[in-house]
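A single protein chain has been removed from this complex, and every other one stays in its place.
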């Protein structure tokens, strides 16, 4: 793919050309054309995320540090668009989400949640953030809104955190497959202090850390440090700030060196079986193993290992 | 509420006046009138718990240190009564459960579990301790017996532990929303050594710590330290003994400073969604967020934040 080889690409700036090739074009177009988004009413202005892709690694950056990278409806739709863009492309192997400025993300934009907006508008904000679509669109494997989308996406998604992640910002970290943070990062769900309990963030948080840790965070709003977040399962790794990008890219490059087909098959099976009872989970994954072996890349990998050579992936 | 303003109140001493106002009066009355409890047969004597409430914080103290605060049927019913008392009152914001003496609680009273008591009596002990009621009473939101009651209660319940918590005593800690312990505390499920496997404590323990940690505790009966309990998710926080009350009350006061209505809505949604698949969980909690925003306290909190002032909660 020439565009990928170019190393840097602003999806938002590319116009309708690539949008028409995308199965979710209407949604992305709806956002990108602005003003037509109906209830979404994103404010005009520069795209709140930036994105570049190189060697199979897509970097999505939350780029509205003045607003503490708040997950406004515009930010959520931009993030969703960047995650979904050519998700099935063989050139995409892994996604890294990071942020500009000292705040990774402060969560929802409170100005969108006052009673100046209707309950319907509030509902759209939370649905776009967390919830899966229903109806026809749900037939697609990529059916989710941002948070669910991360788990349903065909490639691993890594959060690279350098600073404060609160409320839906903390939920975003908890929702990623892997999360690497600098040791100066911290995490909180402080909604209760504003009279808005972090109920949707609690879904991802409650599945990442022990119930007692999540409860204290949710009921008091007090932050935990990166080390505590690591201890309790919210993070995969904590590193000094100066090594954050290097360590994260090391993980991303390792994933990008594997067969996309194999990783995608494995990610889908892993997340699906986690919700199943043990017997069903083993039944599903035993079949996944057999299917995996039947892939060209499955046989290539094993043969390369036995022949003591580097595998050459078809995908 | 005048009584709350008085700072200290012994519920058990207040007589039938407030009992009649309570939906669970028959149960409490059954206990308080003693001698009439039927199969319960609580021994006569002082109430095995003491309780006081101030500024929205209810402190319940297990007060039978001579019997290592064993969870006898009398103790369980007293604890249940203190937790349930005016649970829906707007003056109650958070509950702290602690204990007198060096043993937080040693679990069930073994003398109630010999074959001098009938299997029906044994069953009542375990049901009162752990299990939810069935039938009509289950219609109430506050349907549980002690352990389930803690999760179903409208306000957060904190365990403040300074010493040994074993068997159902360990289960009590595991069942609370938040648990703070002094560094000299320890935790065990030693029933197996007495030929009575800690099966009901295993329910709460197995949901608080990794399966391997729970299995070793249950199969060997050996204790773990407070630090190990923190590491594995059984505790929210470990502090030096001298700071235990201060640190616990800091958490309790923080919770008491929030809107009770918002905390209650959030606690119910959090515990409910934990058992659901991701899609259902997000569907439920997205609606909770919308409902939360529609509360007077939801709008008050956000407006206060935007206006840079302290919120004034309706509840």
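As written, the chain order gives the labels A and B, with residue 1 at the start of each chain.
Everything that follows uses one rule, which is that a contact is a pair of C-beta atoms (placed from the backbone, for glycine too) under 8 Å apart; a residue touches a chain by one contact, two chains touch by 3 or more.
Please read all numbers here as calculations on a predicted model, not as lab measurements.
Asker: Which candidate, B:55, B:91, B:216 or B:291, sits in contact with the chain we can't see?
Answerer: Residue touching the absent chain, from the options given: B:216.
Asker: Looking beyond the chains shown, say which of A:83, A:110 or A:234 touches the absent one.
Answerer: Among A:83, A:110 or A:234, only A:234 touches the chain that is not shown.
Asker: Tell me where the left-out chain touches chain A, residue by residue.
Answerer: Given the touch definition above, chain A has residues 156, 176-179, 207-209, 231-237, 251, 254-255, 258-259, 262-263, 265-267, 269-270, 273-274, 277-279, 281-283, 285-290, 292-295, 297-306, 311, 313 touching the missing chain.
Asker: With the missing chain put back, which residues of chain B would touch it? List them for me.
Answerer: Contact residues on chain B toward the absent chain are 110-111, 113-115, 119, 122-123, 126-127, 130-132, 147-148, 151, 192-200, 202-203, 206-207, 209-216, 218-222, 231-232, 275.
Just so it is clear, only the chains that are shown with their structure count from here on.
Asker: Whole-Å distance, chain A centre to chain B centre, using C-alpha means?
Answerer: Chain centres of chain A and chain B, defined by C-alpha means, are spaced 37 Å apart.
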